[in-house]
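One structure follows; several queries about it will come next.
Coming up: chain A.
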Amino acid sequence: MSRPALEARGLMKQFGALLATDSVSFALQPGARQALIGPNGAGKTTLINLLTGVIKPTEGHVVLNGQDVTAVSASERVRLGLSRTFQINQLFPHLTPIESLGLAISERNRSGADFWRVAGTRAAIVAEIEDLITRFGLEADMDVPTHRLAYGKQRLLEIALALATRPRVLLLDEPAAGVPEEERQDILAALAALPAEVAILLIEHDMDLVFTFATRISVLVAGRLLTEGDPETIAKDERVRAVYLGEDGHG
Partner candidate 1 sequence: MSGASSAVARRIEAHLARRRRWRAIEIVFWLAALGTILAFPSRAALINEIVIAGLFALSLDLILGLAGIVSLGQAAFLGVGAYAAAILASKDLGDPTLGLAVGALAAGALGFVTAPLLLRGADLARLMVTLGVSLMLGELANRSAWLTGGADGLNFSMSPVLGLFPIGFTGQRNAALYSFVVLFVLFALARRLRQSPFGLALAAIRENRLRAGALGIATGWRIVAIYTVSAAYAGAAGALLAQTTQIVSLDLFDFHRSADGLLMLIIGGAGYLYGGIIGAAMFIVLRDVISAATPEYWEFWIGLLLVALVLVGRERLRDIVLSRAALVWPKAAGRGAA
Partner candidate 2 sequence: MTARTSTLCVALAALLAASPALADDNSVTIGMILPMTGPSASTGKQEKAGAELYLQQHGDTVAGKTIVLAVKDDTGAADVTKRLAQDLVANDHAAALMGFGLTPLALAAAPIATEAKVPEIVTAAATASITEKSPFIVRTSFTLPQASAPMAQWALNNGVKKVVTIVTDYGPGVDAEKWFGETFEKGGGTIVERIRAPLKNPDFAPFLQRVADDKPDAVFVFVPSGFGSVFMKQFVERGLDKAGVKLIGTGDVTDDDQLADIGDAALGAVTAHHYSAAHDSPENKAFVAAFEKANAGMRPNFMAVAAYDGMDLVYRALEKTKGDASGPALLAAMKGMSWTSPRGPVSIDPETRDIVQNIYVRKVEKTDGALYNVEFATIPDVKDPYKAGKH
């Protein structure tokens, strides 16, 4: 196996007296399907923010494809191939899906500062938008302002947007959160169809989703990495059952 796609080395984050993240180290291999679970308040969001560069760690390093990106800005990390989705939709309410995706693609191929060419007049960009739209089944709503989309469709757009940056590592923050039952299947299908070469870290509460999707699971408790392993091992782990699985009534 080559070097990890994303690596955390001894990440620490202190907010005043609170130690939100306590020496977390793990590695995400290229093409991995890994899940990060943990009870509420375990520090999952803080960890994501540390990885994506929204906040800077008190100690430790983030390494992306072998490059130490601890000091690199969030938007620059995106260009280096680290992308994410948000637990609460972070979309552009008055832009259409086509525009949102076109924007993300232009930004990726560095034509985003172009102020002369009309957006979307390049065939390559149109083709890529088309690819993403069809892959996520957004054809019917693609020219409607995002805020008018059904919630499930918005969740799909959330993932499509992250994918438009062509990441090598994708952090999915509770992609199914709040999606009504009848639209869940679309999300699951979309996750299953994600490009195999992209390393994915799934942060999720929904254990069904975690156990169908992930081949490896990390458990975060109180800012520390409690354990890590394949789904069967985790499911059997007494400590995990005690702090986490028991709460949700999962067996």
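Candidate entries met the following condition: all candidates are chains of the complex that A comes from, given by their letters.
Criterion: a contact is a pair of C-beta atoms (placed from the backbone, for glycine too) under 8 Å apart; a residue touches a chain by one contact, two chains touch by 3 or more; residues count from 1.
Predicted model, so just to flag it, every value in this text is computed and none were measured.
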Subject >> Options 1 or 2 - which one, within this complex, touches chain A >> reply: 1
Subject >> Of all residues in chain A, those that touch candidate 1 in their complex >> reply: 52, 73-76, 78-79, 83-84, 86, 90-96, 98-100, 102-104, 106-108, 111-121, 123, 126-127, 129-130, 133-134, 139, 142-143, 145, 161-162, 164-165
